[in-house]
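With one protein chain held back, the other chains of the complex are shown just where they sit.
Going by the order they are written in, the chains are A and B; count residues from 1 in each one.
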Amino acid sequence: MAVDVSSRDMGAMRRRRRRSLMRDVVGVGVIVLAAAIGYFAFPDNLALLTRIIAVALLVLSLDLVTGYCGVATLGHAALFGSGAYAAGILSAHFGINDPLLMTLAGLIGGALAGLLSGLVMLRAHGLPQLVLSIALIHLFHELANKMSSFTGGSDGLSGIAPDPIFGRFEFDLFGNTAYVFAVVMLLVVFVLLRILVRSPFGMLCRGLKEDPLRIRAMGASPKRAIVKMYGISGAVAGLGGALNAISTQVVGLDTLSFTQSAEALVMLALGGTGSLFGALAGTVAFMMFQDYVSSVNPFHWLTMVGALLIAVVLFAPKGIYGTVAAFLEKRREGRP
Amino acid sequence: MQTIFSIGIDALAYGMILFVISIGLSVTMGLMRVVNLAHGAFAMIGGYVASYISRDLGLGYAPAILAAVVATIVIAVPIERFLYRRIYGAPELTQVLMTIGITFCIIGLANYLMGPTLKTIPLSDVLQQPVDLGFRSISAHRLFAIFCGLAVALCLWLAIEKTGFGIRLRASVDNAAMASALGVRTEIIYAVSFAVAVGLAAFGGVVGAELLPVEPYYALRYLVTFLVVVSVGGAGSIGGTLLACLLLGAVDTTGRYLLPEFGEFFFYLAVIAIICVFPNGLMKGAK
Partner (left out) sequence: MTAAVGNPVFEVVSLKKSFGGLVVTNDVSLSMAAGDRVALIGPNGAGKTTFVNLVTGTLAPSSGEVRLGGEVITGLDASARVKRGLVRSFQVTRLFQDMTAAEHLGLAVLQREGRSGRIFGNFLTMPDVMQEVEHRLETLRLTALMHRKVREIAYGQQRLLEIAIALALKPKVLLLDEPAAGVPQSDVGLIEQALNELPADLAVLMIEHDMDLVFRFAKKVVVLAAGAVIFDGAPGDATRDPRVREAYLGSYADAGRVA
């Protein structure tokens, strides 16, 4: 009897694992497919596609903190910008132009900014916490603005000249190399994050988002978990920033801005919090929409984003991906 | 000495303007527990209406203030009814998204309707004169701003401590469910408080236009300051908000006078330090 139950469970468990593995494969497939379609559909606009991927890394990183740990923040671009400046400064001031080393610098810069933000954000909850996040992004922005000998201030940091990747693949004018580099980076990050959110730590964070008191009663420290997640999140955002610095060869103060932070939050909400697919869907939808509207009528951009946000809150609180996923789930349950 | 005196007067006037605008935000946040990022947008609407009335129609300062307050309330009431009521009690992230969406819409519309330039609100003749204090003369407008701040604080204190509405309001702040069970119609309390808060924001937006100039990005530019005031003062506390306004007014003004280069940097550093030490607001003490 006991053996019977256990083997039935093993079957259920295997089915679950297969389904979740399937989702990984589908996810990777969809990213590769979308990247290929983008490449052939917008051959003249690979720079935009590369930028979308860089921002997607920022939004994925925000999702780790907001979607998986439940911390609302309007200052997440601090992590992205720190990565961008770390990578850019390495090249512009220290002459280290290897793109992989620059990427590593971005990752470390972002992770450090993330740990710092995490430690500060932990000090308060609710509105004061939100204000801390806003103050943090302004502080980072002001710091980069004032240290202009290092960062180029409001003129931006220029003089970034990445070498060919592995000494072979040069960053060409058309952005082919940068785009392929970006797609590969996104795929690696996506797979690693899928592993992360399923890991024991990912489970701990999901619990933390729902009920920190319960987590503490299990003997875990919510603060440690949040700081750690902030560090990981910073690494991911830093990668995005480094990618942006390498592909555009310039770093501007806008990478460290409140606007960038708020837009990342809008993209995440649009796609759906608490899911990696949601973060990706939201970024692509928002950035394509932004590109389209700003070419048609830049004047109404802000009004439309505002209206879009209100509509999402009122009619699709789970975001694009969340709404579609819930619909599919219902259909699956409807069938025997 | 001269400098210290000017810094003092400017800091006081600035702090009082912050108080007039932020106190409504503080009370509604304490009462409805809504993270309202659109509060600055309502102050901005007040500024635009006043500018239109006094500059474009030439009707004078006092009618401009009155019209600004009334028009802003008229605009805000339906927004409260149809949008805010949907997010009372919702998760913080939802409230942030909704109210920042409202803010973006208002900024976009203001840009479209009024253009991207700064709008001035001509002061009445009396307020343009310097006032002689015997040993020193100061701008009448600064004095007027300080007076407005004190008057608002006094009126609010009287309204909240001494009237029936104030009693019901305080009961709702303490425990909305209990108040509602005792027959207090919290919906009405919410709507009235929201209207008063928005009206005060508009009033502050007009009176403070000299210090916080009216332009489309007003709503985001000064939002941080208003939110900082509320978190430092503690949501729902008049005394705390007043103290926070005076403190932050002093930090900000002194910073701008003495370290114009790094003024903003030190302001945000001070904000982070204060919140880290007093995460529940100054009046509620350290954790």
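Things to note:
We adopt the following convention: a residue touches a chain if its C-beta (ideal position, glycine included) is under 8 Å from a C-beta of that chain, and two chains touch if they have at least 3 such contacts.
Just so it is clear, the model here is predicted, and its values are computed rather than measured.
Shown chains touched by the hidden one, complex as a whole: A. Although one chain is not drawn, the whole complex shows that of A:I37, A:M203, A:V296 or A:L328 it is A:M203 that touches it. In the complete complex, the residue from A:S221, A:T259 or A:S294 that touches the missing chain is A:S221.
Remark: the omitted chain is touched by one listed residue; of A:I232, A:I246 or A:M267 this is A:I232.
Looking at subunit A, the residues touching the absent chain are 2, 5-6, 9, 12-13, 16-17, 195-196, 198-204, 206-207, 210-211, 213-214, 216-221, 224-225, 228, 232.
Quick note on the criterion: only the chains that are shown with their structure count from here on.
Subunit A and subunit B have centres, each the mean of its CA atoms, that are 34 Å apart. Per the touch definition, subunit A reaches subunit B in the complex via residues 66, 72, 74, 120, 123-128, 130-132, 134-136, 138-139, 142-143, 146, 258, 262, 265-266, 269, 273, 299-310, 312-314, 317.
Contact residues on subunit B toward subunit A in their complex (touch as defined above): 29, 35, 83, 86-87, 92-94, 96-98, 100-109, 111-112, 220, 224, 227-228, 230-231, 235, 261-262, 264-265, 268-269, 271-272, 275-276, 279-281.
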